[in-house]
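As you look at this complex, bear in mind that one protein chain is not there, while each of the others sits in place.
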Amino acid sequence: MAQARTSRHAVQQQMRRIFEEIVPFNRVLGLKVVSFDPKAPRVRFDMRPELIGNPSRQILHGGVISAVLDVAAGFAIHCAILDRHPPQARIEFPKMGTVDLRVDYLRPGRGRHFEATARVVRLGNRIAVTHMEMANDAGELIATGSAAYVVG
Amino acid sequence: MAQARTSRHAVQQQMRRIFEEIVPFNRVLGLKVVSFDPKAPRVRFDMRPELIGNPSRQILHGGVISAVLDVAAGFAIHCAILDRHPPQARIEFPKMGTVDLRVDYLRPGRGRHFEATARVVRLGNRIAVTHMEMANDAGELIATGSAAYVVG
Amino acid sequence: MAQARTSRHAVQQQMRRIFEEIVPFNRVLGLKVVSFDPKAPRVRFDMRPELIGNPSRQILHGGVISAVLDVAAGFAIHCAILDRHPPQARIEFPKMGTVDLRVDYLRPGRGRHFEATARVVRLGNRIAVTHMEMANDAGELIATGSAAYVVG
Partner (left out) sequence: MAQARTSRHAVQQQMRRIFEEIVPFNRVLGLKVVSFDPKAPRVRFDMRPELIGNPSRQILHGGVISAVLDVAAGFAIHCAILDRHPPQARIEFPKMGTVDLRVDYLRPGRGRHFEATARVVRLGNRIAVTHMEMANDAGELIATGSAAYVVG
C-alpha cells in the first residue's frame, strides 16, 4: 500500500519534471503543475513580459493561449491514463500526438497569473478528445478550446 | 509617385518592426517577415532549442506551431488591408482580435527553419477569415489551419 | 405586467414557429423547441429513417449532428438576446450569420430521440460564441461543438 502510493507519487513527480523542466517550450511559457487530479488537472503560469502580444494593451499573445491549452489537454490525457492503471502498475507514458486543436478566444488575456484545465471527453484506444479552458487570476474565462489526439 | 512608393515602403517597414521587434512573444518565436506580397505574405523562423516540445524527437512544440499560424494569419490580414488602400493613403493599422483558431497538425515539426503563409478567404467590414499553412525547409507541410478575426 | 408576460410569451411562440415550421431544413431534421430558458435552451428531435448515415449500424448521419448543433447554437443566442430585453420591449430578431462551427463527434449517434443545448460564452455587439452539446435518450453525450456568429 505504502509502496503503491509511493509509486503513484513517483510517477507524478516524474510527470511534473517532464512538463515543467524537460520540455523546453513549457519552460518558455513558465508552466507549473497545480493538480494531478484526473477530474480537474490544472497547470498555471505567471504573466511575464515576453509572453505579451500587444504591448500597449499588455495582454497575452494569442499563441501563448493556444500553446497553454494544448499543454493542458496533453497533461489531462496523461492524468486520465495514469488514473486507469492500478496504483502498483508500472506506468509507461503514452505516445501521443495532437491531431488538431481549436481555440475560442473569449476575453483579452489580461491578468497576473493564469490557470488552465482540461476535461477528457473521449478516451479510446486510438483517439482522445479534450475540452480545455483558461482563466485569469480574477476567475474570468479567457479562452476555451477542444483538441483531438492520437494515443497509444 | 516616388512619394507613394516611399509611403508604402515606410508602412511595410513599420509593420516589420512591429511584427519582429515590438511584439514580445514574436521575438521569443524568432519570427521574421519574408514577404509583404498580399497574395503570398510569408513569415519564417529558425528551429531553436527553446522551441522544442519533445526533446528526444527534437521536434517543435505544438504551441509554437499554433502561435506561428496565428501570427501568419494576422500578418496576412494586415497585408490585405494595406493592399486595399490607395498607395498614397494615410494608413492606420486595423484593430484586430482573434475570434477562433483551428490547427491541423500533419507532420512532426522537424526542420532547420520553417515558413508560414496565410490566405485571406473572407475580408468583410467586421470579420476576416484566413487559411494558413506552415512548411519546413524541405518543403514538407507541417500544419495547416484556419482562423476568424474581428477587424475594424 | 400581464401584458409583459403575454408579450414575452408571444415572442417565444413566434420563435417556436420560426424554428419548427418556417425554416424548411429544421422540418427535415424534425426539430422541436423544448425550453426557452436562456440558461439551458433545448431543442430535440426523434430518430427517423431518413436521418441515418450508416444503415447497417442504424446511427445518425454526421451531418445531422452538425446541423442540429448549429441550430441549437443559433437558438441559444436568440434566447440570450431576448433575455436582455426588458419584458415589455418590442423585440426584433437579430440578424445573425454563422462564421464557423466545430463539431467533436464523441459517440455513434444511436438513440430513439436526441436533445441538444448550447451555452453562450461570449455575447458582444458583433460576435457571439457558443458551446453546444447533444445527448441521446440514454443521456449519453453524442457530440459537442463550438461556433462563432456575427450578430446585430
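So that you can tell them apart, the chains are marked A, B and C in the order they are listed, and the count of residues begins at 1 in each.
Here is the rule we go by: a contact is a pair of C-beta atoms (placed from the backbone, for glycine too) under 8 Å apart; a residue touches a chain by one contact, two chains touch by 3 or more.
Please read all numbers here as calculations on a predicted model, not as lab measurements.
Here one chain is not drawn; of C:23, C:121 or C:141, the residue touching it is C:23. Among A:18, A:96 or A:127, only A:127 touches the chain left out of the display. Among B:32, B:48 or B:131, the one in contact with the hidden chain is B:131. The set of chain C residues touching the chain not shown comprises 22-29, 49-55, 61-64, 66-68, 70-71, 97-105, 108.
Where chain B meets the omitted chain, the residues involved are 102, 104, 106-107, 121-122, 129, 131, 141, 144, 146, 148. In the full complex, the hidden chain is touched by chain A at residues 99-100, 102, 126-127, 129, 146, 148, 150.
Simple rule for what comes next: only the chains that are shown with their structure count from here on.
Where chain A touches chain B, the two copies mostly use the same residue numbers: shared numbers make up over half of all numbers in play. A turn of 180° superposes the CA atoms of chain A on those of chain C, with the angle given to the nearest 5. Averaged Cα coordinates give chain B a centre that lies 35 Å from the centre of chain C.
Chain A has residues 102, 104 in contact with two or more other chains.
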